[in-house]
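All protein chains but one are shown at their positions in the complex.
Labels A, B and C are assigned to the chains in the order they are written; within every chain, residues are numbered from 1.
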Amino acid sequence: MRKVYFDHSATTPVDPAVAEVMMHYLTEHFGNPSSIHAFGREARKAVEKARQQVAEAIGAASVGEIAFTGSGTEADNMAIRGVAYANRHKGNHIITSAVEHSAVLNCCKQLEREGFSVTVLPPDEYGRVTARQVAEAITDKTILITVMHANNEIGTIMPIKEISEVARAKKIIFHTDAVQSFGKIPVNVDELGVDLLTLSAHKIYGPKGIGAMYIRKGTFWHPIMFGGGQERRRRPGTENVAGIVGFGKAVELAMQRMYADAERLSKYRDRLIAEVLEKIPHTILTGHPKERLPNHVSFCFRFIEGESMLLMLDMKGIAISSGSACTSGSLEPSHVLTAIGLSKEVAHGSLRLTMGKDNSEEDVDYFLEALPPIIERLRAMSPLGEG
Amino acid sequence: MRKVYFDHSATTPVDPAVAEVMMHYLTEHFGNPSSIHAFGREARKAVEKARQQVAEAIGAASVGEIAFTGSGTEADNMAIRGVAYANRHKGNHIITSAVEHSAVLNCCKQLEREGFSVTVLPPDEYGRVTARQVAEAITDKTILITVMHANNEIGTIMPIKEISEVARAKKIIFHTDAVQSFGKIPVNVDELGVDLLTLSAHKIYGPKGIGAMYIRKGTFWHPIMFGGGQERRRRPGTENVAGIVGFGKAVELAMQRMYADAERLSKYRDRLIAEVLEKIPHTILTGHPKERLPNHVSFCFRFIEGESMLLMLDMKGIAISSGSACTSGSLEPSHVLTAIGLSKEVAHGSLRLTMGKDNSEEDVDYFLEALPPIIERLRAMSPLGEG
Amino acid sequence: MYSEKVMDHFTNPRNVGEIENPDGVGQVGNPSCGDIMKITLRVENNIIKDIKFKTFGCGAAVATSSMVTEMAMGKTLDEALQITNKSVAEALEGLPPAKMHCSNLAADALKAAIEDYLKKQNA
Partner (left out) sequence: MYSEKVMDHFTNPRNVGEIENPDGVGQVGNPSCGDIMKITLRVENNIIKDIKFKTFGCGAAVATSSMVTEMAMGKTLDEALQITNKSVAEALEGLPPAKMHCSNLAADALKAAIEDYLKKQNA
């Protein structure tokens, strides 16, 4: 059976070239970067090279602005809580959006429990918040604005540049979670105008369990984990050398591939959107029709539930995801889909298709063949709608 | 030139068998364990198998008591701060020892800044604290005792069982950092009588950037990082699948090898101690002469400074470490060495030799040849002592 | 994640559909929670002669619906009322912990359909 992996926003396979360099740093060059002997120095050199690769890719002014972490989630925690704790004397107000990743939203919730006050901006129907909304939410207590660059569930790209201009004008620290955008569209800290930025390796053909936080020089910040002095005292613990080296390599490859991939995949994307909407009635495109990631397609199909759809696609060899509550074991469907105004009932029928470097036009053909009968079958089984 | 790696307490090479399984989970079976499609289910299965391997190795009652983390440091942070925050309503007092790893001590320092009160027990000259000291330090506000199982710098094994009996009798939560002992001596959570325990993969021929926290069922605890629901809501972020699988495999191999390695290496250890003390005057054995890790040898050589010694040994192909301040770029030598009563001057001349599975008797011979002339040369250069 | 039995009932669900002019109808669940089950019955001499389901929900919801219809088919109403959430889950060789609430729905829908039938009889 054909295998089609269409879940690159969930995670990606590690590029063989990345796996190969990782292997060297797991086995031969296995030293602890803090050791001063030859094994340690070799590891240190590799970590610093990777830091350089990341810094260059996002246009950081210096390598000292990059700290490696154990995940994108940890980088979000470090950025948001680290800024909040360090700037509490200045104020306790934070602004975010309702469509952020749970790593951001749950940090904000925790900060609320600790006495901070959080404004969660509602997005428009495409999942965007505007610079104007942000400007209106700012108070003299606002110490941090955190708005994601591109949304993981619906692919919508936020107007980060406009928002950062507002933040700059008011001298408020601005963080963006670029986990989904990095490697797919240009991410440059100066062009975006951000003070902190989150990355994760496993979304760009690097390993899981490695992230990075960019922090602009001079940004007031406190660590949130305590131990040794690694990563310039920003993140303690022996460095995941192989993971960091793999991240560096993945970044290098992503930068080489980005424009060509975006061009190719956005054609598939537009074809998928057009044909699915045409072939399958009662279908809603979620996210912005234009301002979206080049590899990202997402829908809601009325009258059916996501998990069942996923299982049936899986039986056809197609790996894909849904924001359905039933895929997460909770009763609440995706907060992103309800935030853009969909009813819970509709949100349960969501599907997210995210393409990657190895997908071909044949994968798209195969999917477009497989989907309609599945939807039809599930609708025939459904007590809802025309079922 | 011969290469002798004698720094296994700093980190270890990944076992080729471990690297091989990791490779599969980086490239082929790369799914996100939260995904319900086949790629995701494969990854989930592998993560749960590794959890089983870790649970069994330490005698945990159920796999639900193991949470994977991004390092030993993170597991220490989770255990100590997670218990402290969750039990603050019961009291604010924590007991620890002066020879803990910085991951433990710096968590305690942070908790002090947050209003907790910490008693840091002074060890005896061998680096041990006693159950009696702990008993005497307990107040009705004590909520947590954290004492390491074996010390990283001087190899001393703590009387954890006796300490845990005191903790049990007073119903106080007890954590031990078993990063250095695990895989070298038996570590069983019931025999040790601990409620929480920290492990790290890279000390047992697993990858860096993976740790685990054992938490006994029913232990009151709060998370310290916020995001998705991974690891039973204990540690958010996409799981480092390859790292976790590698950890599981490393644990399996460590359990097979432990007794034979301990027997072999403790012979080398005893020979190294005897011959170095005999050959080199003005040498102090640090740590306990008997109650120490089987692979661990540590000294202070008077009148010389550790980094210079390390560099000279490195030129002979011997990788080894020191608790000298000069290896860490600070002016303070190891807190462990000063805690056991050594002057800073003496502590600067420390050397730690930690053996591993691939070391041979020839490595020991080679080291015993190489060391004396280096000490002699440095002493001749030194303005101190008989120099 | 799911047992083979669950996957079998999900892939080849038994008794899908809706009986026309049924003797009893039961519908439970809530579309905003992501699950609705509708069971329709034909009853003769106190025996379930035919039973069909329609379900909006996850794989477990589909499988439990299918299983509960298979278990109830041909049974007397009294016997059918003995079918519990637990027995459905067991017949499916277990459900993942997070999915246990789905099995509740199936037995509940059956019960609602039987009660609907009984109410109509007494009306």
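Annotations
Please note the rule applied: a residue touches a chain if its C-beta (ideal position, glycine included) is under 8 Å from a C-beta of that chain, and two chains touch if they have at least 3 such contacts.
Quick caveat: nothing in here was measured; it's all calculated off a predicted structure.
Within the full complex, the chain left out of the display is in contact with A, B. Looking at A:4, A:21 or A:36, the residue that reaches the missing chain in the full complex is A:36.
Note on the undisplayed chain: of the listed residues B:6, B:303 or B:367, the one touching it is B:303.
When the omitted chain is restored, the residue from B:13, B:40, B:333 or B:356 that touches it is B:333. For chain B, the residues touching the absent chain in the complete assembly are 303-305, 307-308, 311, 315, 324-327, 329, 331, 333, 343-345, 348, 380-384, 387. Hidden from this view is one chain, which touches chain A at 36, 41, 44.
Keep this in mind: only the chains that are shown with their structure count from here on.
If you average the CA atoms of chain A and of chain B, the two centres end up 34 Å from each other.
Distance from the chain B centre to the chain C centre is 55 Å, each centre being the mean of its Cα atoms.
Residue positions of chain C touching 2 or more other chains: none.
Counting partner chains per residue, chain B has residues 36 touching two or more of them.
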